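For reference, the structure is listed below as structure tokens.
In this view, the complex is presented without one of its protein chains, the others remaining in place.
As written, the chain order gives the labels A, B and C, with residue 1 at the start of each chain.
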Amino acid sequence: MYKAIRKRTFEILEPGHNGDLTSKIVDLFIMLLIVLNVVAVVFETVPEVQSRFGPYLHAFDLFSVGVFTVEYLLRIWSCTADEHYRHPVTGRLRFMVRPMVLIDLLAILPFYLPKLFPMDMREVRVLRLFRLLRIFKLGRYSTALQLLGRILYNKKEELAVGLVVMLILLVFASSSMYYVEREAQPEAFSSIPAAMWWSVVTLTTVGYGDVSPVTPLGKLLGAFVALIGVGTFALPTAILANGFMQEIDRRHKDCGQPRCPHCGGPIGRRKSDYKTYQYASKAS
Amino acid sequence: MYKAIRKRTFEILEPGHNGDLTSKIVDLFIMLLIVLNVVAVVFETVPEVQSRFGPYLHAFDLFSVGVFTVEYLLRIWSCTADEHYRHPVTGRLRFMVRPMVLIDLLAILPFYLPKLFPMDMREVRVLRLFRLLRIFKLGRYSTALQLLGRILYNKKEELAVGLVVMLILLVFASSSMYYVEREAQPEAFSSIPAAMWWSVVTLTTVGYGDVSPVTPLGKLLGAFVALIGVGTFALPTAILANGFMQEIDRRHKDCGQPRCPHCGGPIGRRKSDYKTYQYASKAS
Amino acid sequence: MYKAIRKRTFEILEPGHNGDLTSKIVDLFIMLLIVLNVVAVVFETVPEVQSRFGPYLHAFDLFSVGVFTVEYLLRIWSCTADEHYRHPVTGRLRFMVRPMVLIDLLAILPFYLPKLFPMDMREVRVLRLFRLLRIFKLGRYSTALQLLGRILYNKKEELAVGLVVMLILLVFASSSMYYVEREAQPEAFSSIPAAMWWSVVTLTTVGYGDVSPVTPLGKLLGAFVALIGVGTFALPTAILANGFMQEIDRRHKDCGQPRCPHCGGPIGRRKSDYKTYQYASKAS
Partner (left out) sequence: MYKAIRKRTFEILEPGHNGDLTSKIVDLFIMLLIVLNVVAVVFETVPEVQSRFGPYLHAFDLFSVGVFTVEYLLRIWSCTADEHYRHPVTGRLRFMVRPMVLIDLLAILPFYLPKLFPMDMREVRVLRLFRLLRIFKLGRYSTALQLLGRILYNKKEELAVGLVVMLILLVFASSSMYYVEREAQPEAFSSIPAAMWWSVVTLTTVGYGDVSPVTPLGKLLGAFVALIGVGTFALPTAILANGFMQEIDRRHKDCGQPRCPHCGGPIGRRKSDYKTYQYASKAS
């Protein structure tokens, strides 16, 4: 009986499979609470909202922390229902260091820490920012976040290569601009790290305009850096977009129909295509 | 006889098929009127144009509303010629709630509303903006608008994923920048929603320069956000471009020739390619 | 004899084929002259250059016009050597209206026009800008310009669709921003056409910062426009890039080896690939 309740609790707390209505409802409730928490953290920084709805927002925060604490404790308690975490002590400890479970802890810790350790106002304020980490609790349910994680993992090599190229370009652009513009703008180009702010703003094409070369040589160099660099800095974008498309294609693969052996895309999505394929094959 | 006129009216008002010259001419006339209406709405806001051509523009608006009203009424009257909307009352009502027909109503409503309900000048002025909705009447004829609609529909999942990732990044960039720059720039970073303006301007690489980090830590964070975020914010662009290419390819499919089973593109567009294909097939 | 000279003149003036050294040298000379002309036009606007090298630049311009005039007259004289333009009068006239030959005329006309018709200084100055049209004479030799022309031609439908979508977005972004920001910034948003400057600067992500929304509602709308619009405005870029890649691939086709029937790319560029292909074919 005790075991059955624990197992059911575990099932309900994990993302619900089709048909398990209770679990689905609990998932939806938790997700809604997370989203509302993020909205609350964002809008309570607006003075008008704070002065008018402050007490309600505080009550909502208390309520959220309560729910998330109960959720966390129930998870820890019921995890032994899973074969992998059977052992009441070591199993639970291994369960507690799983990334998603650590995030569950981080989501409630900012509330309890100031109660446990004396803190000044500044530290407490920074801690409130950490309430935003609750957004990562969505990772358990959100396919978007999981997708992003998988893309970053799959493309880690390519992204690393792109990053190295970008870093080298950044160092050279900043150093040469520092030597060229230092005398004309001793403030903005006081050092190479300071010049890096110009480089990043230029190479990402953000271009605030708070720093820009003023000497003819600086403008020549700046134009050169912009022309060369913009292409290089778009590499990570291209890698991410490519990875995204590949992942989306991979998603579509569970439809059972024959698939293109080259790109992994479904063959015969449109009937006419499939026929063409058969026709082309027979022709040989 | 009455039925024949009604049927012909319906045919003429619907986008004309090849060969139906009268319908084509009416289509072209309506399209021209829509485009001229948009041009008029845009340019009547220029004081010099208003003072010089004001009366003519007003007359043109009256004429347009008249034409569009007649068009709308004729559509409603003649729609019973279509099998789907046969019933004189319920059929017409079902026809009236079709998106394109609702747009036809919205295109003339801004003219009649102030006549029906008393309104102050401000409300009337905003209503005039709604005259721009006439542009969507083009959707009946414009393949470009239909194409865009289909792309957005086909890629809705991918776009939703991209949007979630962007929103999360936006919340984190804004929140951390708010905590870092708040003291140095209490005006521009007065709250997290205010900091979101900086985030959007930076992450889309627009970079007006009205708000930008000034503290060293803020610049470090800003550089980091720009480097990380620019790639992520380009995802929807990549999705749209990808969907656009796929739709364009799909368009080309009505040429009867064998098609590539992998990508849906036409095989043998160039003769040499087709030969190669046969050669490759025979070789097996 | 006369015919032979005329034929040889025509051959030499047309872009030279492999082996015809004289024609190649003449081509190179003309190309160099064109490039130097563009450089001269660009740099003679620098006051220091004008005051120091003015007379030399003027002499160089006279020399260039002389050469280009002789080239133009020789072309017209010798074109009857081509079968298509055999007739001494109608053939020559048909030759003269060919785009590349018209450009040859436009390249020298700015020099002769002020001699033929009295002009004030302002008009003469604008005419000097037209000397830059000489750059298009390069089109006869430059594969880059020919490539760009072919891409624009091949992708004209797609680009038109992209343009329509962009125009509609532009009209809506400008109109709504005009209604929202007009009161706060009566100068920058004085009319919808004025607001279009903001729209273009934002949607292309240039973002000078000379105009940007200041009201909260304007910022919300601006953020929305930036997020939505940036993706749409990148469509032409994607179309151009796609067309560019396709044309480059098509270029590589003259290598005689079997080619991929799907994408037109060369098969077997690397030996291992080719083997795989044969292996895959045999397996069937």
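Points worth noting:
The definition used in the following text is that a residue touches a chain if its C-beta (ideal position, glycine included) is under 8 Å from a C-beta of that chain, and two chains touch if they have at least 3 such contacts.
All of these numbers come straight from a predicted model, not from anything done at the bench.
Across C:Leu33, C:Leu132 or C:Leu220, the single residue that touches the chain missing here is C:Leu132. For chain B, the residues in touch with the chain missing from this view are 205-209, 262, 281, 284. Residues of chain A in contact with the chain left out of this view: 157-158, 160-162, 164-165, 168, 171-172, 174-176, 178-179, 190-194, 202, 205-209, 212, 219, 222-223, 226-227, 230-232, 234-235, 237-239, 242, 253, 258-264, 267, 277-278, 281-282, 284.
Listed here are the chain C residues that touch the chain not shown: 38, 41-43, 45-47, 125-126, 129, 132, 135, 142-145, 147-148, 166, 196-197, 200-201, 204-210, 233-234, 236-237, 239-241, 244-245, 248, 260, 262-263, 265, 267-268, 270, 272-274, 276-277, 279-281, 283-284.
The working rule: only the chains that are shown with their structure count from here on.
Rotating chain B by 90 degrees superposes its CA atoms on those of chain C, with the angle stated to the nearest 5.
The distance from the centre of chain B to the centre of chain C, with each centre set as the mean of the Cα atoms, comes to 30 Å. Computed from the mean C-alpha positions, the centre of chain A lies at a distance of 43 Å from the centre of chain C. In chain B, the residues that reach two or more other chains under the touch definition are 205-209, 234, 237, 239, 260, 262-263, 267, 277, 284.
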